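With one protein chain removed, the remaining protein chains of the complex are shown where they sit.
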Amino acid sequence: MRKRTQVLIKAVLIYAGLALALFAALFPIAWTVSTSFKHIGEYYTYPPVWVPREPTLANYQYILYTAGLGYLRNSLVISSLNTLLVLLVSIPAAYGIARFWGGRGSLPFWILSQRMFPPIAVIIPLFLLMRRVGLIDTHLGLVGVYSTFNAAFAVWLLIGFFVEFPKEIEEAAMVDGCTRGSALVRIVLPLISPGIVVTGIFCFIFSCNEFLFALILTREAARTVSVQLSAFLAPTRILWGEMSALIIISIIPIFIMTMAVQKYLVKGLTFGAVKG
Amino acid sequence: MTVWKIYLSRFKYVLPVILILLVITIFPLVYSLSLSFFHCDLRTGGRWIFAGVDNYVQALFHDSRVWSSFRNTLMIGGPSIGLQLLIGLGLAILLHRNIYGKSVIISLLVTPVMISPIVAGLKWRMLYHEKYGAINAFLRMLGLDAQWAWLADRNLAVLAVIFTDVWVWTPLVMMVVLAGLQSIPLECYESAKIDGASSFQAFSYITLPLLKLPILAVVLIRMIDTIKLFDIIYVLTMGGPGGRTETISFYAYLVGFRHFRMGYAAAISYIILIVTIALTMIFIRLMRPKEA
Partner (left out) sequence: MSSSFGREKIIWLVLAILVVVLFSGGMVNAQKPYAGETITVAVHAVPHATGVYMFQEAFERKTGIKVEVIEMAPEVIYEKQMTEFFAESGAYDVVQFNPAWIADYSHHLEPLEPLAEQYDLDFQLDDIMPIFLDLYCSWEGVWYGMPWDGDTWMLYYRRDLFDEHGFSTPQTWEEYREIAEYFAGWDWSGDGVTNYGSASYLKRGRTYWTFLARFAGFGGNYFDEDMNPLINSPVGIEALENLLETIPHEPPGALDYSYMEVRTAYVKGDVAMVLQWTCVGKAAEDPVESEIVGKTGYAVLPQERTMVAGGWNLGIPRYSEKKGAAIQFIHFITHPDISLDIVIDPATSLDPYRVTHFVSPKFRASWPAAGEYLDAIEANLEQGFPDLQIPGAAEYMDVLDYQLTLAYAGEKTAQEALEDTAREWVEITRRLGFEEQKSAWLSQLEAMKELGLID
C-alpha cells in the first residue's frame, strides 16, 4: 500500500516535471505560431493576443509563393549533405581514436580545436579561398565549411560512445571471423545507434541554424533560411508575421526527421530499460 | 615493417577527417595568423602594414573592452552552461523510462534548438517587452505586478540573455545525455540490484560514471560555443545596456566587421583561441585525471 502511493507520487512528479519543461520549451513556439497568423496590427497589443481575432494566411502565402521555399530547399540540401559527409568521416575517426588511442591524445584535441576559432577572423580568407575555387554561393561551399565545426562535434560525441562500448562484444565477433571493419558496421554501430542518431540530428541542426558563414559565403542561389530570416529584421519594420511563418515552415522538416529517427533513439531501451 | 603496417591500418580510420579539415581550414588559419601581425584596414584599401606584436599588446594591455567582454562572457556563459547541464540531465533522467507519448514529448522538447538562434533571440526580444511582451503578461496573470524591463536593466538583461541561451541549448544536453543513458547495458543495473543498491546509489555509482564521456563532450562543445556566443546578443541586446552583455565574440565581430580592422580582429581572435584552448585543456584534465 505504502509502496503504491510512493509509485503514484513519483509518477505525478515525473509528469509534472515534464509538463513544466514542455511549457517552458513551447511558450515561445506557441507565440511564434500565433504570430504567424496575425495581421500587422496585432503584433503588439496590450494585453498580448494569443488567438488572432481575424487569423490570416497571408504570411504563409508570402513565404510559400514569394520568398521562402527556395531558401528552405537550400538549407535542407546543405544540411543533409553535410550531415552525411560528417557522419561518414567522423564515425571511423571516432572509432579509430577510441580503439587505438584510447580516446585521447593530440589528434582529438586538434579536431576539437576546429570548432574553437571565432568565425570573424577566418571568414574573409575563407571568402577569398572559396572565390578562387568558385564555391561562393554554392551548396558545396557551405557543406565543406560546416564540416569543420560539425566534425569536431561529431567526433567528440562519438568517441564517448565507442569508448564506453564493451570491447568484449566486438572481440567476440572478430573471433567469429568478422574483420574489424565488418564488426564495426554489423555489431558496434547498431548498438550505439542512439549516439549516432543524436549526433546526426544535431549536425543537421547546427548546419541549418548557422548564420555568419551562410551570410558571407552565399548571395542568392544558395541562400539559407537563417540568412533569409535575418532579412525580415528591417529597421523600419520587423516583419514578425512573415518571419514567424518561415520559422514554423522551416521547423517542420526537422521536427518530422526527429520523430522519424526516434525508434533508433529509443531502441537502446529494449536492451536496457531502467524501471522507474 | 609490421609496426608500420599496423600504424597505417589504424591511421586510415582518421585520415579522411584530417584531410577534410586540413583542406578547408589551413589557408584561413595561416592567413589570419599572419594578418594578426599586420595592420590591415579594409576601409582604407586593405593594405598590409607590418605591426609586429602591436595588435596583441593593444588588445591585452590597452583595450579595456577586451577584458570586460571576457568577463561578461564568463558571467553569462558560466551560469548558462550550469543550468543547461542541470536541466538537461534532469530531463534526460525523467525521459529515460516508459512514458506515454514519449517520442512526441522528446520531439517537442527539442523544438527550441531547431530555431535559428538569430531569430530565437528576436522572438525573445518580443516576449521580454515590458508592456507588450508575453512573459510579463503571463506573470501579471499569476497576480504579480510585472512591469519588468527585462532588457533595459543591467542585471535583468544578463539574466534575460542567460534564459534565452538556456532555452535554446538545453535540448542538446538533454538529447546527448539521453542517448548516453540508452546505451548503458541493462546488465550493469541488474548486478547492482542483486547487490541491493538503492536507485540513487545505482545512479551515482553506475550511471554517472558511464555518462562521463558524453557529458564531457557536450559540456566542451557548449563551452566552446558559448565563447563564440554572438547571434543571441546581436539581436537581443546588442551588448547593452551599459555594455553588460557585450561578449568577447560580439566585440570581435564589431572590430572585424563594423570597424573592418582585420589585423586587430585577427589578433583578438587568436587570443580567444588561446583562452579557449587553455580552458578546454583544464577542463579535460579535471574530468579525466588519469590522463595527467
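A few points about this structure:
Here the chain labels run A and B in written order, and each chain numbers its own residues starting at 1.
By our rule, a contact is a pair of C-beta atoms (placed from the backbone, for glycine too) under 8 Å apart; a residue touches a chain by one contact, two chains touch by 3 or more.
Predicted model only: the values in this text are computed from it and were never measured.
The chain that is not drawn here is touched, among residues A:167, A:237 or A:263, by A:237. Of B:16, B:79 or B:241, it is B:241 that touches the chain left out of the display.
Where chain A meets the chain that is not shown, the touching residues are 39-41, 44, 46, 67, 123-124, 127-128, 131, 136, 215-216, 219-220, 227-228, 230-239.
Touching the omitted chain from chain B are residues 39, 41-46, 65, 129-132, 147-154, 157, 234, 237-244, 254, 257-260.
Keep in mind that, in the parts below, only the chains that are shown with their structure count from here on.
Rounded to a whole number, the gap between the C-alpha centres of chain A and chain B is 14 angstrom.
Interface residues of chain A facing chain B in the complex, by the touch rule stated above, are 14, 17-18, 21-22, 24-29, 31-32, 35, 43-48, 50, 85, 88-90, 92-93, 95-97, 100, 103-104, 107, 109, 111-122, 124-126, 128-129, 144-145, 147-148, 151-153, 155-157, 159-161, 163-166, 191-192, 194-195, 197-198, 201-202, 205, 208-209, 211-212, 225-226, 229-230, 233, 238, 240, 243, 247, 250-251, 254-255, 258-259, 262-263, 265-269, 271-276.
Those residues of chain B lying in contact with chain A across their complex are 10-14, 16-18, 20-21, 23-25, 27-29, 31-32, 35-36, 87, 90-91, 94-99, 102-120, 122-124, 126-127, 129, 131-134, 137-138, 140, 167, 171-172, 175-176, 178-189, 210, 213-214, 216-218, 220-221, 224-225, 227-228, 230-231, 235, 249, 252-253, 255-257, 262, 265-266, 268-270, 272-273, 276-277, 280-281, 284, 288, 291.
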